[in-house]
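As you look at this complex, bear in mind that one protein chain is not there, while each of the others sits in place.
Let's look at chain A:
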Amino acid sequence: MHLPAAFTARTSGRGILRWLNAPERRGPLLVAPAILTLLLVNILPLLWSFGLSFFNYRANRMATPRFDGLENYVDLLGDDRVWERFVTTGLIVTGSVGLQLVVGFGLAMLFARKFPLRRVLLMLVLTPMMLSFVSVGIFFKLFYDPTLGLLSWFVAMFTGEPFAIMATPAGAIWAIVIADAWMWSPFVMLLVLAGLVSVPDYLYEAAQVDRASHWRRFKTITFPYVKGLILLALLFRTIETFKTFELVYLITAGGPGTATETIAVYAYRLGFQNFRTSEASAMAYLILFIVIVLTSLYLYLVKQRNSEEV
């Protein structure tokens, strides 16, 4: 008597499985768990804070938020303090990414050849970018310390006075730039190395036959092969440095005054110290917009590079 019911239940269970297993649903089925997770944990919260950015919500108050329209955005863009933070961030990005390109390129040239112990030595140079921002922040805090730090001791050998790099606004910017560039020059090195290794052998052999000078060889053979990767390194590092938060938070905490306060640190202050949640959300969206533009540019260049190779 119960057989038919059980039977239909089983077929319908199988039916669902078969429906799911259809070839045209394979892609969506496999992607679904990932998309759902990202929707739940990333996209929805982002939409929520996008909504919040149009109100005057404060996370530490009970008052019903009032709809403010674009007021937060207008206020932020008209605020000199925000522009100052943009300038500070720009200085750090320019200084650090510039330094990374120079140091990274130099390191790559040093490690482009094969030599004994290369793998071990390369390891020493590559380690910094695998470290936690917390470790790097603390290394440099100790390194810069006016009484205990190696830097102060080294300067004192010449001047006789302890040296506090973080006491002046310009010095503090340098302190961040050096720490960040130290950590990420290996990244640039890695990309440049990949470019150097991809130069076909016969080009160098031909250059040798032609007795081309070192500079000429570099300009006409080496550089064309690495310039694409250098551009990618530049963009990738610009995106990442633009978001700089941890190193500033740990080394200078934005000081002296607000001299090293980047926009990410400023947004954090707005949101978690002043509890101006809506304004912080609007600020976050300004940062988001810039990052999206840079990321699309990066991916466009990556795609171009990959299609050239095929």
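Here is the rule we go by: contacts are C-beta pairs under 8 Å (C-beta built on N, C-alpha and C of every residue); 3 or more make two chains touch, one makes a residue touch a chain; residues count from 1.
Heads up, the rule we're going with is that contacts and distances are computed from a predicted model.
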item: The complex's invisible chain, by UniProt name, from "FtsW/RodA/SpoVE family cell cycle protein", "Heme exporter protein B", "Sugar ABC transporter, permease protein" or "Electron transfer flavoprotein small subunit"; value: "Sugar ABC transporter, permease protein"
item: Chain not shown: contacting residue from A:L76, A:A175, A:L229 or A:A259; value: A:L229
item: Among A:R61, A:R118 or A:R216, the residue in touch with the chain that has been omitted; value: A:R118
item: Sites on chain A contacted by the missing partner chain, in the whole complex; value: 23, 26-31, 33-35, 37-38, 40-43, 45-46, 48-49, 52, 59, 107, 110-119, 121-135, 137-143, 145, 147-148, 150, 153, 182, 187, 190-191, 193-194, 197-198, 201, 204-205, 208, 229, 232, 236, 239, 242-243, 245-246, 250, 264, 267-268, 271-272, 277, 280-281, 284-285, 287-288, 291-292, 295-296, 298-299, 302
